[in-house]
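Down below is the structure, laid out as structure tokens.
Note that one protein chain of the assembly has been removed; the remaining protein chains are unaltered in position.
Labels for the chains are A, B and C, by order of writing; each one numbers its residues from 1.
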Amino acid sequence: MTTAEHKSDVDTLVRMYRMLARMNRSRPEARGSQTLYFNLLAEYYTRVSNAHRDGKLLAAHTVFFPTEILYAMDIVPMHTEMTTWLHALFLREQAELLAKGAELGLAPEICSPHRGVAGIFAMDAIPHPDVILWSNLICDNTAKAGELMMELSNSPGFFLDNPFQDSPGEMDYLVGELEEMVHFLEEKSGRKMDWNKLSEMIEHTDREIELYREISELRKAVPSPMSIVGYLELLSADYMFPGQPEALQYLTLLRDELKETIQEGKGAVSQERFRLMTLFVPPMYMISSLGNLFEEKGAVSVVEPMFTRWSEGKLDPDRPLESVAKKSFLIPERRSMYGPLSQQALQDITDSAEQYKIDGAIYWAFMGCRHTCATIKVMKDLLNEIDIPMLTIDCDIVDPTITSEEEVRDKLEQFFEMLEDR
Amino acid sequence: MTYSNVTDKLINLERFRIVNRSFPKTEEILDLKRQDRKVFGWLCTYVPEEIIHAAGILPVRITGYTQETELDDGSAYLYINNCSFSRSCLQMGLKGEYDYLDGLVAGSTCDGSRRLFDLWQHYLEVPFHHMLTVPRKYTERAHKLYYEQVVMLKEHLEQHLDTEITDEALLKSISVYNESRELLKKLYQLRMVDKPPISGAETMEVLNASQRMPKEQFNQYLRELLDELAVSGNEYRGRSRLMVTGSVMNNPEFIRSIEELGGLVVTDELCTSTRYWSDPVDVDNHSPLEAISRRYLNNFPCARMVPSERRFDRILQMAHDYKVDGVISQIIRYCVPYAHDIPLLTDRLEKAGIPILALDVEYGTSGSGQISTRVQAFLEMLETRKK
Amino acid sequence: MIFTGIDIGSRAAKAIIIDDDAIIGSTIGDTGPESVKTAHMTIEAAMKGPGISLDDISYIVATGYGRVLVPFAGENISEISCHARGINWYYPSVRTILDMGGQDCKAIRSDAEGHVTNFVMNDKCAGGTGRFLEMIADVLETPLSEIGELALQTANEIPFNTICAVFAKSEALAHLRHGIARSDILAGLNDAIAVRCLTLLKKVSIEKDFTITGGIAKNKGMVAKISEKVGLEPVLAEDPQLIGALGAAIYARERYLGKESEDTGKVQYGYNDATGDYYITIDSERCDSCGECVSACPEAIFEIVTEDGHRPKAVVAESARKRLSILCPGYDSCSSSFKVNCRSACSKDAISLSW
Partner (left out) sequence: MNSSLRCWKTVRTMKTLGIDIGSLNVKAIVLGDEGVIGTGIGPPGDDIEAGARSVLELATRQAGLNSDSLPSVATGVGAKLVSITPQQKSITTCLARGARYMFPTVRLVIDMGAESTTVIKVNERGRLADWANHDKCASGTGLFLEQMAKLMNLPLEQMAKLSLQAKGRADISNTCAVFAESEVISHVHRDPPTPMEDIAAGIYYSVVSRIISLCKRVGIEKDIVITGGMALNEGLVNIMEQELGCEVLKPEAPQTIAALGAAIIARENAEKGIKT
């Protein structure tokens, strides 16, 4: 492929999001925060697509990566998994991406987003990254994805080794790793780290975390004000532009909207009948039809312990690097997926079940995510103890060939019927 | 397998077979328990056995069924998408095969094994359980962290047993384990020659036993076995010399199925075999704990470590030393660390002119059915290459 | 001279009988639950045509799932090697083979001699195998032999989400319930399968010429789809399902007569089985027909022959060729127990033993 061609792949994303934003403006009922979110993504991919033209370093990185550091160094981040998902979503190229991954010899048991990432690199469908950054947070897949990406794009790379538990020594280790990465990036980009800028971002990130907590609080309201679609937006805000003013803007706007909805006594769905706990994430490609089904059935996802419940703790702008390290210990995914299966993590499941008055839980069993699915039985047992049923749906978050939409709809309808029955 | 006058009655080999047949409930272990000695289970080669041994405890490695059996409990608890190794182990645990364990020690090596540890703890509470954070790098910083982790394990043990684990005790354990590594190395050197006196399947029996019985006793048996082999005049040879790589695998039947097709397995890159015995603990210029932590982090690496090049280089080196004609990579479904390496490893081996056969298997497979067809075709392919 | 290859597949049992370079008999039948019985029935059926009996056949090679349980076969060779060799007999130009059998699907690369240079096989999933199509065929209540044609009649094929045999079946049922045409369902399935095959092929990298062997190669609809995806017109044997058996037959002849290769006058006698190679090699260039070996060999397996147009040379006696495994203990053992033997006796150093 020529540069022009595969620039266009990312440009398609930009066009798509601009279009979505435009459409929203013409729809009065559309959420302002969503429109903003679409614009933010459009800008994000504009930056990606123009990085080289603007003489900036383009860094491809795996999920849950401390991109604050990149933004502080004026390096353009490209979230590999997200980009692959969106690519698949909008350009309808799941099959091609995954087939490409298979040709490389990647077994179908490997997490599909990462097979897709390998595929998208092999297809050369995204702007060529100048550096590859990856980390073992969140799983073996992210830990192993990097070297293949380096080979395929033949770019230099840095592996950020994120310790498993949280002893003081491990915290020091992570800070040391971050220092080394900063040196690596300074060398590759020829730019020095701007520590003040980083402190500023830490300040933002800290406020963002506060906003996440506030939003989670607001969702306790009956009826609950936020839709399942909003949940996924919420996640990408931290995945893609943490510590950025626009993220702050987005979250603030979202929070105010939710407050408003609550004051008006409205809910995310016109008639709330089932308050659900979502465990892991539903398939990306189903999200809109899922929204419709939830509206139709009066179901709303009120809490996602694995993704939206941040651990207690504050960041300290005066110690930016330590704060970046600390953040990776605060994120919900660390407690629920990456770290050891702690009593704290389990307690949080039952706590949120009660605090949010949920009627049932849906566990999206993503076949590629082994350490998550290993907790299905444990969580089911916990929830059943407090008489809350849990539905498990085998699925794949990007590959529609694993579970057909029909199947999922079927299972959900049965589940709602069952909740009705109780 | 063609051989001239192989005396199948190697007494010491039989001793090892007996241990493996009755494991986990072997006579030795049950005896120890009767004398209320403690027995700990360990989960991965990044767990420093010497420390457990120095505390006067018998460390045994947790392994699963040596057949591809239905994993009803395993799948119900660990779900269907965790590797059949962890499911198989958990199922044995849930069925009470390991009910004698006084402790369980694991490392944060891969998602499968750490969740196995989590669920084992959650559903089968063991009196003592400890998880070491194992860094994925070899940097000085990583060594410092891993050293701290090893110290923490020691202190946790001391506090649990309310005794002190002295440097003397550690040095003693280290020498016992180093001797074992030395003897196993000798055994492997016998396999470098054109007509090795011992087959791959037999070697697997030895290595299984080495992780299931008191080391001192094992060393004695192995010493005697080496003497036996020296005079046995056994000679194995095959159509091709093979190396087995990939996920955890400890089923001699699998190796035998390859060797019955005429491929002689002369070495391997398995955490149950080569990666278990290679590299002694070097106590010359380190404190015992330091020496131990260095050995375990620097040992022949697992696919989890970064950069993988270090592992690839050692594989290529071995392929050269053992005059390997082809590599059989057996990867358990959902063994992500190894599955991810296939594209890179295949490339390295092809450059070195060594063909690789990538098999996707379930843990405990005896290599029947389609697998044997692939292996036979691979051997035929290697032959036509030779001519 | 007559040779036979027998291919006991997972679904179908095939046999081919060749006389020198001509196919004089062949058969295709079902594989029964008892391997040995199946083997006998198959060979009987194949021998009917030319009206011969087992004694007329010089040597038999077995392949396929049931290859180890063919009592009358001299040795067994994996179907992967046999398919490569078989198609080479028809089209030496073939480099890439897609073998679509009853239970598995293989992509094979081979060289000009029909030797396998690389291969991959479908992983632990039956999607896209003959068995899979059988299941679909009876879901659609259409005979297996007709689904190929049927698929070609598609007006607008419907995309299939899965090719997991178990779930594709229920999906097909669902489509049927929604009144979608059988042809469209089939076309959709074939497409899904073809994509999967393409991935297999790309793993071994595709090079011309390309062929499809095995039962499914008779399925026009599937073949059309695959060639569309691969972008190459496959060169097809007249009966692709027999290629495995043919390869085995060719191996049988080769093993029996010894491999004569023009460039070097080396002739190999012997066999190879699961335990290794057992070949006596005579270099006819060097051999001066002195006859030392004839007297030296304790089992007198050598003789001096003169083929018309050739000078006399030492060969392994016809009678001995089939019984070499019994007659010749191999150089190591022989030299230890006897002072002279063929190799040490040969002044021209024209005889060598592989064991």
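Note that in this section contacts are C-beta pairs under 8 Å (C-beta built on N, C-alpha and C of every residue); 3 or more make two chains touch, one makes a residue touch a chain.
Just so it is clear, the structure is predicted and the values come from calculations on it, not from any experiment.
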Interface partners of the hidden chain - shown chains only, full complex considered: A, B, C
For subunit B, the residues touching the chain missing from this view: 67-73, 75-77, 80, 84, 333, 362, 365-366, 368-370, 372
Interface residues of subunit A (partner: the chain not displayed): 367, 377, 380, 384, 389-390, 392, 394, 402, 410-411, 413-414, 417-418, 421-422
Residues in subunit C touching the chain absent from view: 8, 10, 31-35, 65-69, 103-104, 124-126, 129, 131-132, 135, 164-167, 169-170, 173-174, 177-178
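By our rule, only the chains that are shown with their structure count from here on.
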Arrangement of touching chains [line / ring / star / complete / other]: complete
Chain whose averaged C-alpha position falls nearest the assembly-wide average: B
Chain located farthest away, centre of subunit C as origin (C-alpha): A
Between subunit B and subunit C, centroid-to-centroid distance (C-alpha), Å: 38
Inter-chain centre distance, subunit A versus subunit B - centres from mean C-alpha coordinates, in Å: 37
Separation of subunit A from subunit C, taking each centre as the mean of its C-alpha atoms, in whole Å: 52
For subunit B, residues contacting two or more additional chains: 333, 358, 360
Per-residue overlap in subunit A, given as positions that touch at least 2 other chains: 105, 107
Subunit C-facing residues of subunit B, complex: 1-2, 4, 237-239, 260-262, 333, 355, 358, 360, 362, 370, 373-374, 376-377, 380-381, 383-385
In the complex with subunit C, residue positions of subunit A that touch it: 95, 99, 102-103, 105, 107-108, 400-402, 404, 406
Contact set on subunit C toward subunit B in their complex: 65, 77-81, 103-104, 113, 115-121, 123-124, 272-277, 332-333, 355
